[in-house]
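For this view, one protein chain was removed and the others were kept in their places.
Take a look at chain A:
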Amino acid sequence: MTTLVEAPAASERTTVNRPPSRRTDPNHRRAPRWMIYTPLALYLLFTLVPFYWILLFSLRPAGSTSVIPWPITFEHYKTVWDGAGFAVFFKNSVVIALFTLFGTTILSLLGGYALARFRFRGRGAFMVMTLCTQFIPGAMMLIPLFDIFRTIGLINTPWSIVVADTVFGLPLSLIMMAGFIRNIPIELEEASWVDGCGRLRGFLTVVLPLLRPGMVAISSFAFIGSWNNFLFALMFLNDQDQFTIPVGLSYMLGEYSVDFGALAAGGVVAVVPVVLVFAYVQKFLVQGLSAGAVKG
């Protein structure tokens, strides 16, 4: 025997089936465009003026007070690239930053996986101690690091900077990477094990592709941190041909004089790789940083 169920009334149906609305005020009006764009434009202006200032000083002749870079000159770039040795400093910075990037990313992958997937005695203490290393300023560790590097023959080599940058960048990267890996369900790995993968192959084929945003975020931080590091390069290197961009940039500010054109041109040279890196990876960065923020 069939029992007919009476359909709900129209008014009831709409109430039940309608998804919850975010907008509760039926009289709500959208804000005028100027209220959105004016603050945004002001903020953009505030952000871009220093960049314009750098470009202006780097492209206009010395002594010019023009607010547009005309007549345009590349003399300051020539001064920093050839005269100040930025060609060499740039190459050194790229090499050091790339090695730091690979070192930090690989070590944080290995360590982060262990922290995320294994339970072992002292894991909590290790995490806390790793965090505590962030309390020590780099300047405080200069002399101990200098002694260690001298003992193992790394002083006055780019490896001293790579090792120091990696070591100082690793704790934060490690903790971030552990968080990223923890957000990938273990069931995915378990499924790969059921299908015959070992732990390594499961990690490489299942976990690693999902970690791409996190890896990009961590490697970007490592690259930029190393690119901008001034102190270690100044302290651990004693050879003019091994210095990096930040050291070269500081040459422009003398004790009693300053060449603003060359300083600005050096600033552009220093900032371009960082801007390019950010432009390329910004979408990954946002994904990486917000990964796991909302868990369904």
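By definition in this document, contacts are C-beta pairs under 8 Å (C-beta built on N, C-alpha and C of every residue); 3 or more make two chains touch, one makes a residue touch a chain; residues count from 1.
Heads up, the rule we're going with is that contacts and distances are computed from a predicted model.
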Options "Probable glycine dehydrogenase (decarboxylating) subunit 2", "Multiple sugar transport system substrate-binding protein", "Sigma-70 family RNA polymerase sigma factor" or "Transmembrane protein (Alph_Pro_TM)": UniProt name of the undisplayed chain: "Multiple sugar transport system substrate-binding protein"
Among A:55, A:114, A:234 or A:274, the residue in touch with the chain that has been omitted: A:234
Residue among A:84, A:184, A:222 or A:269 touching the omitted chain: A:84
Sole residue of A:59, A:97, A:217 or A:247 that reaches the chain not shown, by the stated touch rule: A:247
On chain A, residues whose C-beta touches the chain left out of the figure: 62-63, 65, 79-80, 83-85, 122, 124-125, 128-129, 131-133, 135-136, 139-144, 146-147, 150, 155, 230, 234-235, 238-240, 247, 250-260, 262
